[in-house]
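Pasting a structure here, questions to come.
Removed: one protein chain of the complex. Kept in place: all other protein chains.
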Amino acid sequence: MALKPSFSDEISNLLYAAHGNPINACIQCGTCSGTCPVANYMDQTPRRLIGMINADLKEDVLDCNTYWFCASCYHCTVRCPADIDIAGVMYAVKRYSIWNKTYSEDLVGPKFSEAFVKTIVRTGRSYEPILAPTYMFHFGPKDFFHEAVTASKMMLKGRIPVLPPRIKRLENFKNMIRKIIPLGESS
Amino acid sequence: MKKYAYFPGCSLEKMASSYHKSALETTEVFDIELQELDDWNCCGATTYFHVDAILAHTLVARNLAMAEKEGLDLVAPCSACYKNAYFTNDYIKNDPDLKEHINFALEEDDLQFNAEIEVFHLIDIFANDVGPDLIKEKVNNPLKGLIIAPYYGCQIVRPRKNGEEVENPQFFEDIISAMGAEPAYFPERLRCCGGSLIMTNRVAALNMVRILLQSAEKNGAHVIATACPLCQVNLECYQEQVNEEFGTDFKLPILYFTQLLGLALGISPKKLGIGIELVSATPVFSKLLPKEAN
Partner (left out) sequence: MAKEIKILIVDDDPDYVEGIQSTLINAGYAVDAAYNPKAGFEALESKKYDLLLLDIMMGRGAEGVMMARKINKDPVLREIPVLIITGIREQMAFLFPGQPVHPRFLPTDELLEKPVDPDLLLEKVSHLLELAEEKKTNE
């Protein structure tokens, strides 16, 4: 009979190997934080986040912005002396946070992910002009302005598509998705 | 002639159309055919894996299955697409349950995937299939006088694939040397450009771009060569925002390695999609030594 899992076990269960707990191998050396190009902007550095996961500080982990600020550059992953896939851990916490709706409302990251995935599920392709309004709504006025200026410059150079692309066999594609996530009206 | 299935990815449709054009032009010189997959779908970028990684693998597997149906290995010019395709292929090869489940879904599109193909980044094709020696042989307009910063970025080399060199790769430098140009010393060449953080955490991403531009400029680069549309857009289209945010004055052209290679191969700038930059590429041409000086 399995013991009630710790938070660290829960996150390990979301990882690829899903066997044992690789996160517990952390020696708190700080190589990840020293490597991370976004660490300065995070509430908690990657090293601290791993430490907090292992200390069962579930709420504090979920409250911080660290994993949403991870750019998936995998620099920490390739350098970790304990062989922890740290970028993978960030993905796992992101999934945990999306499934349980624990992310804070002022973060753009989860909104962007949700908007992006929605676009792909509906058309099979990503399309900037549909995406942009969804997440730009969460920007402050200054960011919004900058983004609009850059976008219109790119538009003038013909670098933004006018019509949303979509794949041809879209019905097949949608049925394929239903077999993986069994939601939606059956067709 | 060698033939590959080509997965351009969403960015190359418009935002990075110059990468698309120059990839086709330059591979043709080496008798390599890139056959675009019919009706390919988005690879899910990084965001799909935030929601459901199995679904993400299924989306990628649809593209892989279409390549396999043609009996071809897959080439992706975008680093994020490449990483997704490479690892999905790898996971499916090693996980029979995942393979069975994904094939159950692929049936809906009359496809199936046996994981019998290989996945390459476009730059792999030039670094390995073609190789620097053959590039050198075909170069008829060597880029003498031009100092090019080789920007690897993240996902070409990371996460580690088959025991490859992740801390000190050299293949990009070798390609640049083969063009007749000089590879700049560029200590930040493996550092992240911020990727999609430009949408979700603007200031952090702009600072990441600033560090790259600063390092390249300080080391005398005339242009940064990239091998990923996301890196290119972040470094180029957001350069003005970097200047506003940090009071800097960068005007560093950012071109795809295929555009620079194309110039070295004597292909016209127009055919390589040069001319739709937000940061003018003119300095690249003014730094080139006149042909007779070669």
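A few remarks follow.
Should a chain be cited, it is by its letter among A and B, assigned in written order, with residues numbered from 1 in that chain.
Criterion: a residue touches a chain if its C-beta (ideal position, glycine included) is under 8 Å from a C-beta of that chain, and two chains touch if they have at least 3 such contacts.
Because the structure is predicted, anything quoted here is derived from the model rather than measured.
The chain not shown here is touched by just one of B:10, B:32 or B:51, and that residue is B:51. Listed for subunit A, the residues touching the missing chain in the whole complex are 1-2, 4-5, 9-10, 13-16, 18-19, 95, 98-101, 114, 117-118, 121, 178-186. Contact residues of subunit B toward the unshown chain are 51-56, 97-98, 100-101, 104.
Going forward, only the chains that are shown with their structure count from here on.
Our note on geometry: subunit A versus subunit B, Cα centroid distance of 22 Å, whole angstroms. Of all residues in subunit A, only 16, 37-38, 40-41, 68-69, 71-75, 77-78, 85, 87, 91, 94-95, 98, 107-110, 112-114, 116-117, 120, 124-128, 135, 139, 143, 146-147, 150, 153-154, 157-161, 165, 167-169, 172-173, 175-177, 179-181 touch subunit B in the complex they form.
Those residues of subunit B that touch subunit A in the shared complex are 10, 13-17, 39-42, 44-55, 58-59, 62, 91, 101, 104-110, 154-155, 158-160, 166-167, 190-192, 194-197, 199-205, 207-208, 211, 237-238, 240-241, 244, 276-278.
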